[in-house]
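Quick notes on the structure that follows.
Apart from one protein chain that is not included, each protein chain of the complex appears where it belongs.
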Amino acid sequence: MASSAVVAHEIRSEGGFLPWLLAPQRRGPLLVAPALIVLFLMNIFPLLWSFGLSFYNYSAKKRDVPDFVGLRFFERVVTDPVVWERFKTTAIIVSSSVLMQLVVGFLLALLFAKQFPLRRILLMLVLTPMMLSLVAVGVFFKLFYEPTFGLVSQAVAMFTGDRYALLGSPTGAIIGVVIADAWMWSPFVMLLVLAGLVSVPKYLYEAAEIDRTSPWRRFQTITFPYIKSLLLLAVLFRTIETFKLFDVVYILTEGGPGTATETIGVYVYRLAFQYFRTSQSAALAYIILFVVIVLTSLYLYAVNRRAQEVD
Amino acid sequence: MTRSREIGRAGWGWTAFAGIIALIYFFPVMWIIMTAFKTRPDALAVPPKFFFTPTLDNFVGVFFRAVISGGGAAQATEFPLYFFNSIFIAGVSCLLALIIGTIAAYGFSRYPLKGNETYMFIILTTRMMPAIVVVIPIFLMFREIGLSGTYAGIIFLYTAFNLPFTIWMVRSFFDELNTEIEDAARMDGATERQLFFGICLPQVKAGLAATFVFGLILTWNEFLFALLLTGVDTRTVPVAMARTLGGEMGVDYGLLAAIVTLFLIPIFFVTFLLQNQLLRGVTFGTVRK
Partner (left out) sequence: MATIDIKDVTKVYPNGFKAVERINLSVGQGEVMCLLGPSGCGKTTTLRMVAGLEDITEGECQIGGRRVNDLLARERNVAMAFQFYALYPSLTVAENLKFPLHAEGRSHTEMDAKVRQVAKTLQLESVLGRKPAQLSEGEKQRVAVGRSIIRDPECFLFDEPLSRLDVTLREQMRGEIKEVLSGLSKATVIVTHDQLEALTMADRIAVMRAGIIEQVATPHDIFAKPANLFVAGFIGTPQMNLIPASFTGMDGGHGGFALPGGQKILVQVDPAVSRLAPGTEITLGIRPRNLEIMPEPVPDGLTLQVDIVEPMGAETLAHLSDGAQSMRVVCDWRVPIDEGDRLHVRFQPGYVHVFGPDEQAVRS
């Protein structure tokens, strides 16, 4: 109470609201306020709203007054075997895709770690997939996997004589999605690994040369320590991002055949916009959000550790 | 193995090797571009045609509907509108995000709040979370207040979508500046406004440009928000592509490939121009080097 009286007094003595607002100690809050307001309106508030929704029995299709159901939807989501099935599908696709990205990205990075003529242009060719729209990537691979004239089908037909619909079988569809996703994001891993390779001081390699080190030992003792924190960053970042795996799947398979490639993202989409089980989808979305928050804080922790290493 | 002493240097041999790998890697993109120049029979040919007479029919087809019964002028398709929408929506929202985000980034960098890094973390989380999480309530909200299908709605949403990225990126640029210059300017009696506009902004100009262009690409590529929140008049190209793919009369791959090719042109430019900022961009400014 006393302090507010003091503030009120200051306002009067300094002459008005504007000088009070522009006082040096309010500079920081003032600068970030517009951004925080926009983010609050477009991110935080909707999330709070959907948090509220998840406690009610609400469907975007019906216009009834929703009932309060408490934690029932969370309970239903957590105990729903279908949800676990979708999480499993997501985990399989995420882990195989991230693994493939690591291997391919790493090899690409070794290729581009050297300085050679035309490197910049070739590097651009390899980096392009990462910059593409997920929809465009979906289109590319849809064309590739097309059963009658797609290249994959025709290549298989050369050996077996039969056309092959890769996306027709559950395993094939998963492989198809994984390849498309890994193709798109391997350059991301490559970029991170390249950053690590570049940060290795040249004199360490010279010392290893003087010390007559074998290539494998050189990799173990010099190269790997410099890229391992970045590899961790790559894995975390890609894992977070692959939770967003929606567009490519939506274009390529729409979750099919059956539900073989229905990732958690596609499932939430279906719950919300095809089955109109709005509240249930909101509850599930919250669980995903929680996972992403945990992964993001892990990621930032890794970022800070890496920043200390570099300094 | 050449007996080169120089560590990390390679010659034309390596260029040839890397070239082959890069071309293989780039092949899906090339195949789409090639398909865009093929006639319909060539596009569907079995075995696939690697050499063919290029045609521009598909590109014409993107903009003009073929008139089936002869006579009458060719009718324009909706694609010019979709391309305009994509450019307009991405451009305006990225510009807004850049202005608001740069001011905020300056605040976070130079006038840290109590719990500064917590704010930064929350901001990053809003970018890291899957769009699907936030799109449900926004969809309902927009329906409630009549923003669905309007430019204002999608632009406002994309501004928010780009803000976290912009703040993190631009802050990383501000953090890298040598604050001694600002201290010197302060000693010389510069006002806070002069510090921001005269000292700091000019130094991060290139970074702001990179951030803006990066945001453009991210927005240009975005699909889910656009799918659910744009209407017939505000539809963007990715949504239109997806709809073409789901067309009822079988997919016209040549046409689709032409759309994709046109859609890719800005991306090539950006990838080439921003090569040195790419790492920072794709990690939202969290990894700098």
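Just so it is clear, A and B label the chains in written order, and each chain counts residues from 1 on its own.
Keep this in mind: a contact is a pair of C-beta atoms (placed from the backbone, for glycine too) under 8 Å apart; a residue touches a chain by one contact, two chains touch by 3 or more.
Model, not experiment: these values are computed from the prediction.
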item: Identified contact with the non-displayed chain, of A:Ile222, A:Ala260, A:Val291 or A:Ala307; value: A:Ile222
item: Residue touching the undisplayed chain, where the options are A:Leu21, A:Val82, A:Ile121 or A:Ala207; value: A:Ala207
item: Where the missing chain touches chain A, by residue; value: 201, 203-204, 206-207, 209-214, 217, 221-222, 224-226
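Keep in mind that, in the parts below, only the chains that are shown with their structure count from here on.
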item: Distance from the mean Cα position of chain B to that of chain A, given in whole angstrom; value: 16
item: List of chain B residues in touch with chain A within their complex; value: 7-12, 14-15, 17-19, 21-23, 25-26, 28-29, 31-32, 35, 43-48, 100-101, 103-104, 106-108, 110-113, 119, 121, 123-126, 128-134, 136-141, 143, 156-157, 159-161, 163-164, 167, 192, 217, 220-224, 228, 238, 241-242, 245, 251, 253, 256-257, 260, 263-264, 267-268, 270-272, 275, 278-279, 282-283, 286-287, 289
item: Touching residues on chain A, where the partner in the complex is chain B; value: 27-32, 34-36, 38-39, 41-47, 49-50, 53, 60, 108, 111-120, 122-136, 138-144, 146, 148-149, 151, 154, 183, 188, 191-192, 194-195, 198-199, 202, 205-206, 209, 230, 233, 237, 240-241, 243-244, 246-247, 250-251, 265, 268-269, 272-273, 278, 281-282, 285-286, 288-289, 292-293, 295-297, 299-300, 303, 306, 310
